[in-house]
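Of the protein chains in this complex, one is absent; all others appear in place.
Let's look at subunit A:
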């Protein structure tokens, strides 16, 4: 069975009509992983025995239209904890860490009957834009195995793009769902901050992190977000708001919607091919009856410095818990408690993580706090106001997701500045806390996917899905797939 022509809905129908069972479907997913993962390297851990049991349970429960995810195999980014299944955050620090409970999103997927086939590779502690900072392995872009899959959720994106599974979960702190979705030609949603519980997510930067889905189509993405959203008493930052049925009313009708097109997105640094793809998308939205107008987003250029100060500061604080005492890597042969902390952290963390801890510790340290952390947090307010101003008049913002298409492995990982500035178009969204979705928006002359980004107002994911669906229906980009 080729999964490229399937959707969550079509698989559900196949299960409901007894054309195949979840056990067969799950075995098929493992077969595809077996055939392709030696090239792609998306998975860090496979959950085969347990997945078959979950699939058997799904088959035994039977299939109702109210629960499309029952019996569907999918994968989870390895910074989302899974009871009894190794969760490493791609770090030596958690190499043999086996959680004793499930993250809320994992519980919700289990309740929906989904089958967890395994844990997906990522940048260490979600720090990076290429998945090359993983301690364990390199993930490759299935469209071109010499290119990066993007990051930090590179494994989650590559697994969906290579047809191993139809859906996965990733996390997005500064673009880590949207950027790999763009590089892999699939759909990736970063929901509004608070829409999805972060309980059981290994924290990178708590005020920015959000969990979200990767899928091949917009409808599938909406179905996944419905399943994982909602208030959670174990995460006080999750919003007490009703979760709309995002997958309902995806009609393709967007006539009258007002679309903002920031001029700053068409500046030097964004490749001409990507600019052209966004202009073409704007024209298509107009042809579908939307009103597209150019606007200014003057705070865009401050996003990178504000983001790296804030994210690194929060990371330096969150990662203090890794001290070799209660869990994780523990240095051997130490003589004092201080030496245990220092040796554990120095041996357990990789270079990129250390770099961010150092920047964060510096930004929060006495004498520099006002000039760096406080200043960045004030600039964050200005960025938030910029988005709020636009959303007073517009339904969504249209723009590119990335400045370039996927680049060669090894080209940016040693140069943090170069890697950081490539997040120009995604980080401000996390600073403001608004939702944004990447949808396939074309291909470069090299044949690499280009992503289009739609940014919405707080908790208006339904409107984003509506617009993204209309765009998807007007094109056939989502029907293309890599040859592996």
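Here, a contact is a pair of C-beta atoms (placed from the backbone, for glycine too) under 8 Å apart; a residue touches a chain by one contact, two chains touch by 3 or more; residues count from 1.
In this section, contacts and distances are computed from a predicted model.
Remark: of the listed names "Molybdopterin synthase catalytic subunit", "Dehydratase", "histidine kinase" or "Aspartyl/glutamyl-tRNA(Asn/Gln) amidotransferase subunit C", the one matching the undisplayed chain in UniProt is "Aspartyl/glutamyl-tRNA(Asn/Gln) amidotransferase subunit C".
Residue A:236 is the one among A:64, A:146, A:236 or A:276 that touches the chain missing from this view. Only one of the listed residues, A:27, A:258 or A:375, touches the absent chain: A:375. Within the complete assembly, A:342 is the residue of A:16, A:342 or A:484 that touches the hidden chain.
Think of the hidden chain as still there; on subunit A it touches residues 97-98, 100-101, 193-194, 207-208, 210, 233, 236-237, 239, 301-302, 304-306, 308-309, 316, 320, 323-328, 330, 334-343, 345-346, 349, 354-355, 357-359, 361-363, 365, 371-372, 374-382, 384, 416-417, 420, 430-433.
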